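Every protein chain except one is present and positioned as in the full complex.
Here the chain labels run A and B in written order, and each chain numbers its own residues starting at 1.
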Amino acid sequence: MAGTGTAHLRNAADTLLRVENLVVEFPVGRTGLKVNAVSGISLDVLRGETLGLVGESGCGKSTTGRAIMQLPRPTSGSVSFEGKELTSMGGDQMREARTRMQMIFQDPISSLNPRRKVRDIVMEPLTIWKRGTKADRDQRVDAVLEEVGIDPQRAAESQPHQFSGGQCQRISIARSLVLDPSMIICDEPVSALDVSVQAQVLNLLEDLKARYGLTLVFIAHDLAVVKNISDRVAVMYLGKICEVAGSDELYRRPAHHYTNVLLSSIPVPDPSIAVQRHPIEGEPPSPVLPPPGCRFHTRCPAAEDRCAAEEPQLREIGDGHFVACHFPVHGGDAPVAVRSSSSAG
Amino acid sequence: MSLNVSQAATRDSGDPLLELRDVKTHFRTPRGIVRAVDGVSFTLDRGKALGIVGESGSGKTILSRSIMGLLPPKGAIRSGSIKFEGREIGNLGRKKMRDVWGKEMAMIFQDPMTSLNPLMKIGKQIAEPLKIHLGMDNTSALATAERLLQDVRIPEAHRRLSQYPHELSGGMRQRVMIAIALACGPTALFADEPTTALDVTVQAQILDLLEEQRKDRNMSLILVTHDLGVVAGHTDEIAVMYGGQLVEMAPTRVLFANMKMPYTEALLQSIPKIEDPSHTRLMAIGGRPPDLVNPPRGCRFAPRCPYVREKCENEMPPLEPAESPGHVYRCWYPVGSPEYLEFKERNEQAAAAGADVPVAIGGAA
Partner (left out) sequence: MTITADPVLSAPPPAPADTPTQRPARRSIKLGMWVGVAWLAALALCTLFAGQLSFVRGYDTKLKVGGKTGRYNIGPGTRAWMGTDSSSHDVFARCIYAARITLTIGVLATVIGLVLGGVLGIICGYYQGWADRLGSIVTDSLLALPPLLLALLLVYRMDDLNKEYSWLHWLTREWEITLTLGILAIAPFARIARAQTIALRDREFVLAARSLGAKSSRVIAREIVPNLIPAMLTVAVTGLGILVAAEGALAFLGLGVQRPLTWGKMISDGQRDLGRAWWATIFPCMFLFLTVISFNLIGDRLARRFDIREAAI
């Protein structure tokens, strides 16, 4: 998986976000070693599109999301948003640019300051930027709170801990909406929630996206969730992109062996389907010393000598379907999990 | 909470391993009495796997802890009977429970990091219970520990004995927790959301491991989770909990093929399916779980149920047996009944008519 390369980037006029060769490294204490959290990935997102970033913990998907926000700034690479290069921006310019893109985090409770009233938390972006008059701001906050399903009256009186996890996530969403951003980066927004609440939040995001014409970058480890909400999906492994495709296409014809493994690991809520697994042993290697060549070759069921020696580049194998693999899964070999089942649904 | 439930749920001859009768666990709080578990009865046979499924606040975790005797000593009011291997354990004190823990029942938790002692080597953590419960000496305890690590598929088991928890990945730590739980050969293993903190590929590995160990050791497994997908492939029976009560219980295949309780159906439908095209609208359950201090008078799911009728709001439905053996449910108008179908059609028409669906709002109260 390794895929470096930019073959999958589109040259569309309405590209909202374009990330090229993004690298993020963290030093490991004073050892001189570094964590290769993100190792040269490229992405683009068109206006109004939802891009899903999926992978296991440690694959760098959250780091990518934060590096796009320049929190912290990436080690190298370019991030261009609404036609402006973010990596070279100064502090004040960057603060301004951040109002156009917002972030929602995984832990709904930890992303709200426990010592402030919920309404003030949602008001905060408007206060920072001194938008409109006091009355305008009040009106805006009430409208957004109503829209995400939180009673403004209660929000004015309560602190975050008085709300449930799902409601806190709604509050986070409200806060990210008040400045009218063009893009929202959702970092595992539903993985801390129960399935029933997760469905509410996902539906809410879809509705808001349609209403505000938002562009979403949706980061998650749950492939079923990512497929549900995304137009296009990028699968990441150990700091690299292995496969990019339209979401239905990706799930219908996964080309990368890792995608295949991920898909077949999803628990199927139907005992009558005997899932044929593509099991892999073990867990991802350390990002401090990533394997040479294709980073997945140490666990790949189809690995050959070439995979350890030569890093595969992303190349197109179908309409808008790109894979970084020397020996991709052949078409038609869809994972068994993707079968129409009678009872589910 | 009628008592015929236990008969309904008992299919096989011979003594069940675990038998619960009208188990209630309430907590005294400043707000009033929280009915966390409110009259649960079921039986579980030796060597079987039971999934307990429900949202947070459904009482599933408190139920499993009530069985294990792991409740906080203060404020808990317990009643009902819990029989384990024919012996009443519901009223045993902590001291007596110590003999049961480890040897007969063991538990693994959601977060493998906080459940392991960070300052103690893996080998010692596994050997400790062997020495305490089975009276092994140090050498044989460590040898057993190494074999246990091999059993849970930890590579280089010998080297791991002298490692500390932080040197292992999350999945490996959960394997160590399982090894510790298996150490004294328990007859029942309780797993409370054992894979929620893990990645999908690791989750699949751990679930497979649990199933394999259960079969090898003829041990019962109680898997507590909020995800119906997790239990579908790895259990023999499923108990669905809502608002502190058992609302449906059935053999796994029967449940998925023929679920009766609208809540079970809603729980299943809220999971995004991988085979659905992207942007398929999910069936969310509106509203929030009931307040267990003042639970609804009738069916506890009534305030959120799309098929609710007047009777549901006023009278609590009893647990009733369904056609297939071992299947019980708690609903006046179960899935498939004429009343259910009538309202389902009505709901579908309403959804079609109000094409401009407003932003879904759950729990706006």
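Keep in mind that, in the parts below, a contact is a pair of C-beta atoms (placed from the backbone, for glycine too) under 8 Å apart; a residue touches a chain by one contact, two chains touch by 3 or more.
These figures come from a predicted structure and were not determined experimentally.
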{"item": "Touch with the omitted chain, as defined above, among B:98, B:253, B:281 or B:311", "value": "B:98"}
{"item": "Residue in contact with the excluded chain [from B:77, B:184, B:283 or B:316]", "value": "B:184"}
{"item": "Option from A:37, A:112, A:208 or A:226 whose C-beta touches the chain left out", "value": "A:112"}
{"item": "Residue touching the undisplayed chain, where the options are A:175, A:209 or A:297", "value": "A:175"}
{"item": "Absent-chain interface as seen on subunit A, which is shown", "value": "66, 69, 71, 95-96, 98-99, 102-103, 105-107, 110-116, 124-125, 128-129, 172, 175, 179"}
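Heads up, the rule we're going with is that only the chains that are shown with their structure count from here on.
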{"item": "Chain centre separation (subunit A, subunit B; CA means) in Å", "value": "30"}
{"item": "Residue numbers on subunit A that touch subunit B, as the complex places them", "value": "56-57, 147-151, 164-167, 194-200, 202-204, 206-208, 211, 221-225, 227-231, 247-248, 251, 261-263, 265-272, 275, 277, 279-280, 282-283, 337-341, 343-345"}
{"item": "Touching residues on subunit B, where the partner in the complex is subunit A", "value": "55-56, 155, 169-172, 199-205, 207-208, 226-230, 232-233, 252-253, 256-257, 266-286, 288, 357, 359-365"}
